[in-house]
Each structure stands twice: as structure tokens, then as C-alpha cells.
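What follows is one structure encoded as C-alpha cells, with my remarks underneath.
All protein chains but one are shown at their positions in the complex.
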Amino acid sequence: MNSVHKPQPMTKGFFTPGVIVLLVLAVNGLGFLLGRFLFGIGSVTNLSNQYPWGIWIAIDVAAGVALAAGGFTTAALGHVMHREEYHIVVRPALLTAMLGYTFAALAVCIDLGRWYYIWHPLIMWNGTSALFEVGMCVMIYMMVLYIEFLPIVAERFIGRITLKGVFARLNKPLEALLRALDRGLSKTMFIFIIAGVVLSTLHQSSLGTLMIIAGPKVHPLWQTPILPLLFLLSAVSVGYPMVIFESMIASRSFGLKPEMDVLSRLGSFMAPLLSIYLAFKIGDMVIRESFMYLTEVNTASVMFTIEIVVGVAIPLRMFLSEVVVRSRLWLFVASCLVVFGVLLNRINTFVVAYNPPYAVKAYFPSIGEISVTVGFVSILVLLYRFYVRTFAVISIAKVTPAARAKYAIRGGRS
Amino acid sequence: MKKKTRRDFLKTSALIGTAVASSSLHPAKAGPKNILSPDRMGVLVDTTVCVGCRSCEWACKVAHGRSTQPLAEYEDRSVYQTSRRPDHESVTVVNEHRQEESNGTPVYTKVQCMHCDHPSCVSACIVGAFTKEENGSVVWDTNKCIGCRYCMVACPFQIPAFEFGEALRPDVVKCDFCFSRTQEGKLPACVEMCPVEALTYGPRTELIKVARERIRRAPEKYVHHIYGETEAGGTSWMYLASRDFAGLGLPNVGTHAMPGTSESIQHGIFAYFIPPVLLYAMLGGVMWVTRRGKESEHEELK
Partner (left out) sequence: MRTILAAILGVCVVMVAHGQGVDKRSHVVPGMSCTTCHTSEVPTKESPSVRSCPRTLMATVRHSAEEGPDVIRMNTLSDTASLYAPVRFTHKAHAEMSEMAGGCTMCHHYNPPGRVLGCSECHEVSRMRTNLGRPDLKGAYHQQCLDCHKRWSNDTGCRSCHALRGEAGAVVVQEGKEQARERRHPVVTKPARLVRETGYDEGRLVTFSHNEHVDLFGLECADCHTSESCIRCHEKGKSASAQPVAASLGHQSCERCHNVNEQCDRCHGAEPKPGFNHQRRSGWPLRQYHEQLDCNRCHTKKNVFTDLSGSCATCHKAWTPENFRHAVTGLVLDQNHAELTCDVCHTDDRFVAKPSCEACHEQYTYPQKSPGKRVKRLAAVRGK
């Protein structure tokens, strides 16, 4: 099947009013971050011996990793299943995943008391630790994502390396290196693509395993032995909505027409995925009889209800409707709800449900924590904008069938 | 170009498979020391005996080289107005529990690391900075710790504390069962100090016998339960009390070893790396098959 789409760098200007706002938020976050490094974690966060983990772990890491799941779900669809029609969303999803994982790793780093020891897990292993597994998988998967992105970089620079002055002599070797890399990778890329899917499956689920060891400290509405499965299912469910969400925002921002054709098709996967997730979630609740905690009205029961109804049930009903899947607005709304549901699920599991036996007062993130998280998200969006302007990520429909992308990242089309 | 023959594919797959399989021969065996010796030591805390003098707190600080006010000032009872938790400055604290609507004598509970038989922190720590030593102590290694605080999330007794105010090298702080002292053949500092011997140090199995005997001798004085004998799969520190343990700040954590569920999940997922390798192979297979479909499609087009 011939593609009528060709990924290419965006040409619209970088600065817009929105971008300025994001810059301000980013600088604000970095300011608080500086405080954290100068005066310790306690100086900018509300973390305590009762609540050792806050939103930096819940949102930046757990939710960040989940929302970056689009990278592996689209890769599985586009490359492993060879559904070429979805190739136009693979690159944006890959970029999101790459940036998302990078920032999750950075968030872990700033949350570590001894951030300069972040390399310790590489040589000090503890096979029983779920966190060790998450750490290792995320680290390897990040490498995989970078490798997957390399061809896009190569494509941008091959034949265009024009360093000036003393570096001019490097032009040739660099060119040769890029070409060699590109050639080698195009042969072996499938290895990394499969590895990416396997690694994602592993650590997306292990993120759920993280809270299992906390036992009764996690509210019974969330604490279940199948937490890893629920985390995996929700990550798989949120992958496509996140791609739809980004794609629509990017299209709007760059004044393009959203690829409704592809996005609607992605949307049509959602009903089955969400129903599986919802079925497991409710089945688990029924088997463990944890629904009885819903009869009392408190933060936990309200948050759980919102998470299930607004974040899963309502979008599920919407995705079942042909009208919603075909409509630009409704598809966007439904996707937003799924993204919100998974984000809320991660916050709930890591923060709301965490109920230590000797809590003196409940945890609520400090301005510093929120600022850093918001700042990180802003930088992420800015970087996304920078990348799509530099590299060929977003595909634009061509009136005439164009030559196939020369350096595609996929494992070779004939 | 971009054409990779099927042979390439198979060749590379086989290569990767061998690589993963060979690495799976050395699964994460480099885990931390987690010894459950039958001769492990423990402490029996008899809260019916404790009078809340807090000299254990003083002895602990002195033994660990921390600054403290003089012992005589520990007689000040006003600290009991608030319930305290171990923190980065005091790894053990004593709390007072008054009886509701009764002027009976208050019960004092010493709080410190319970030194679990199956410690969550040892299981959870990402770098294996915690070890369960042969004598029962659960000890933290400053040279490994990266400050992720997962131990604090994992601990059912909410014990490890973190130096949140420390910018450069924050420590995770908890009772180490006076590991260096016991290695020299001394008693833990708090046990040595306790004037009423509310703390009895000895082999854990022996302590359980002693505790049962105390309950047998004075059945009206004790709740007929040894807190820590089975809690969280058993702990090295155990408590006797005259009333319900939950009212004495000792949470009901059940009898299952906390790491049990998560470790079986971990080991299920990583059973000699077989499940990940199988998943890899399966995906590879799907990729190969779908690719072939496409190829033949293209060939037909040609």
C-alpha cells in the first residue's frame, strides 16, 4: 500500500503565546528544582516519614510512564502486526514515549535523595525488588527508544553535516558514521522494536507491583495482587487515546488537518481494550469484596468512583458509539477522559490510597512539588515542539503520492 | 534497500535469543544477604513492666554517637503529651498510652525497627542496601543506598526515616539492633540500659518460651498473644501487653510476610527469564508471519 503521507519537519514558528506561558512555567519549576538540590527534598516538598512518595513519583514517574505507553502500543500495531496504515502515528508516538521516559527518569533522579548514585542499580542488583525491575527495564527501554529514534536523526543529518572551522574535518567521518548506523539499524531494528514491546509489558506491570509490598498501607479499593495486570491493561488502554490526544493538539497547533481516518480507526480499538480493563477492575473488586468500601463516603471511595466512572465507564460508552469515533470533538473528549482516568488511577494508587498507620496529617503536594511537575510537563511540551520542528516526525498529507520515506524506522518494507 | 532477507531475520533472532538465554543463566543472584538463621536473636518487650523512663532512648543515642541532652533530663514527662515516631534523630522512642475513662496506670510502648524475619525493606530495596544478618539484625548500608525511599513505602511498621532536610547525602535511618555492639559480644544499648529489664535479649525461640511462661504464670495480667511471634511473618522484636495491641500503637499487620505476594509475582514474571523470552519469541513470530503476508502481497503486486 502506498503511503500518501510523508513525515517532515514542521515549519511554523516556534514562539506562540502558549509557548511563552510554558517557558514561564518551566523556569518556575526549575527554580524550585534548584531549591531541592541546594536545601534537600524536605525544603520544597511536603514529603515526610509518613508519606515518603508524593506526586513526583505518582504523576511524573508512574503516570508519565503509563501515558508514554503509546510508544509501544503503536509500535506493536504498526511494526509487529505490520499494519502499515498506522505508520503515520508511530513517529509521534515514539517521540512522545522517548520524551516521556526521559522525563520520568529525570523525575526519579530528582526524587532520589542521592541522585548521583542513580547508576547503582546497574551494578547492585536485587532481584526481589519490583523497583529494581522497573528501574532496569525503564533504563533499557529508554536506550531502545533512543535507538529507534536514531534513524530519524540520521535522516535529518545525512548529507547535511556542515560543521565550520576546526570541526570541518569531522564532517566526513560523522557522515560515514551516520550512514553506517543507519544501515546497521535498518537491518536490526526489528530486534529493538520487539525488545521495546517486551520491556514495556514488563515494567508497565511492575509499576503496579511496586505498591503490592506496601500491603495494608494501600487502601483495599486499590490494593490487589492483580495490580500489575491492571497497570498493564490500563497502560495498553491509554496508549491510543494518548496518541489521539497528542495528534489532535499537534494538528491544531501547527494548523494541520487531523488524520481522522487513522485516529478513528485507533478509536475503534478502544471499546474492547477499555472493556477488558473495566472487566478486570470490577471482577477484582467483586472477588475481593472491596466494593463494600464504596458504601462509605470518603476521599478514597469518591476518588475511586470518579476514576472508574469518568475515567473508564463513560469513555467506554462513548467509544462504542460510531458517532463519537467519527467526530473530531467527541473522539478528542473521549480520549481525554481515558487519559484523565489513567492519570487519576496512578495518583490514586500512589498517593490517595496510601494510608500509613501513623499518619499525623494527610499529604497534599506543596507548591514546590506542583511547580516542578508542571515545569517538567512544560519542558516536555516545548521539547516536543522543538523536535517536530527539527525532525521529520509528523506526517503531512501529500496531494501527489510521494516517494516512500527513505529511512524508515521500521523493519524494512519491500 | 531496507530489504532484509528472511535469513537475516532468523540469523539475528537466533543471536539475540542466545544472548538473552545465556544472560538468564545468571539471574539476579547478586541479591542482598537475607539470612533466616534458626539461632537469630530477638528482644522481648514486656510493656507491663516498662515504666517509661526513656533511658533506652538516651542509651541508643549515646551508643550511636548522636548528640543528646543529659540523662537526667529524660525524666521530663511532658514529651508524652504527643505521640512520637522514630525519626532521623531518634531511632527509638517510647510512647505513653493512657487508658480511656480510667485512671489506671498508663502503658508505655517502645517503638523501633521490628527486625522482621522476612523484611519488606530487604525485599524492596532497589540496590539491596538492606541485609538481614545471621543474628537477626536488619542493617542498612550507606554505601549502596540511593535514597529512593521505597523501603519506607514497603515497611509495614513505618519505621525507616529519611533525612529530608539533607541536601547532599541524606541517610535512611533506622534501628540497627546495635549490630556493631552485638558483633563484639555486647548487648544492644537499650537492652543494657533498661533499669526494669522490660527488654529481654536472647535467642528468639527462647524468648517465645519465656513469653508463653509469663502469660501462663499471670494469665490475668496479659493479653494472651505475643505480638511479633507471627505478625508480618514474624519479627525479632516481640511484645507482651496487658491490653489490646492496636491501642498501643502496634498495628494489625496480619500474619503474612509482607514481601510474599510481590516476590511471588516477581518470580512468576521472571522465572529464569522464561516468560519474557517466550513473549519475545512470540512477538518475533507474529512479526515474521505478518511480514510474510505483506511480502507475498507485494510480490503479487509486482
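Per-chain numbering from 1; labels A and B assigned in written order.
Just so it is clear, a residue touches a chain if its C-beta (ideal position, glycine included) is under 8 Å from a C-beta of that chain, and two chains touch if they have at least 3 such contacts.
Keep in mind that what you see is a predicted model, and the values were worked out from it rather than measured.
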Exercise. Give the labels of the shown chains that the missing chain contacts, considering the complete complex.
Key: B
Practice problem: Decide which residue listed in B:87, B:171 or B:206 touches the omitted chain of the complex. | Solution: B:206
Exercise. Just the residue numbers, please: which parts of chain B touch the chain that's not shown?
Key: 49, 51-53, 71-72, 75, 103, 105-106, 187, 191-192, 194-198, 200-202, 206-207, 209-210, 213, 216
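One rule holds in what follows: only the chains that are shown with their structure count from here on.
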Exercise. List the centre-to-centre spacing of chain A and chain B in whole Å, with centres computed as mean CA coordinates.
Key: 32
Practice problem: Provide the residue numbers of chain B that touch chain A in the complex, in ascending order. | Solution: 1-4, 8-9, 12-13, 16, 27-32, 83, 85, 87, 120, 122-129, 144-150, 152-154, 156-158, 160-167, 169-170, 172, 249, 251, 253-254, 256, 258-259, 261-263, 265-266, 269-270, 276, 279-280, 283-284, 286-287, 290-291, 293-295, 298
Quiz item: In their complex, what parts of chain A are in touch with chain B?
Solution: 37-43, 45, 47-50, 52-53, 76, 79-82, 84, 108, 111-115, 117-118, 120-121, 124-133, 135, 186-188, 190-191, 193-195, 197-198, 201-202, 205-206, 209-217, 225, 228, 354, 356-358, 406, 408, 411-414
